[in-house]
Every structure is written in structure tokens, then in C-alpha cells.
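Here the complex is missing a single protein chain, while all its other protein chains stay put.
For chain A:
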Amino acid sequence: MGNSWTGVATWKWIANDDNCGICRMAFDGCCPDCKLPGDDCPLVWGQCSHVFHMHCIVKWLQSQSTNSPCPMCRQEWKWKAG
């Protein structure tokens, strides 16, 4: 009977909050349009330091006709580079 290893890993987004302010779902989960958390439903940060599910903030920005404020602080939303 040989030894065998089963690899287990955990991961966590590092965000300053537990839930996305738009959909209110956990950052460790995914936005309401997705089924699986992780790379397919990433988090994104604005230059103002606020963070959302990417799909949630994109939907919000697309729904705005004139300006595109951050939902939290109302400053113009600017994507934070990588």
C-alpha cells in the first residue's frame, strides 16, 4: 500500500470587503450571471480603490448614458491597471 498525496488548495480574492456592492453576492462567490467563481468571474479595481465583480461594474457602466461614476464614491470610474 503506497502513500499517495491528494492536493488541496484554497484561494481568496484580496478585497477590502466581503460582498460586491452591486450584486451583494460574496466576492468569493461569483456574480449572478456566472455559475463558477474564479478566473471566469474576476474582480476588478478602480483607481478610486473600489472593487466589484467585473461583470457587475461593466453592466453598470453600460447602463449609464452620459457619465460613468463609481457606484461607491461617484468619482468617474477609471480602471486600475493590473
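Methods note: contacts are C-beta pairs under 8 Å (C-beta built on N, C-alpha and C of every residue); 3 or more make two chains touch, one makes a residue touch a chain; residues count from 1.
Here, contacts and distances are computed from a predicted model.
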Hidden subunit of the complex - UniProt protein name among "Aminomethyltransferase", "Ras-related protein Rab-25", "E2 ubiquitin-conjugating enzyme" or "Ribosomal RNA-processing protein 42": "E2 ubiquitin-conjugating enzyme"
Hidden partner chain, residues of chain A it touches: 21-25, 31-33, 56, 59-60, 63, 69, 71-72, 74
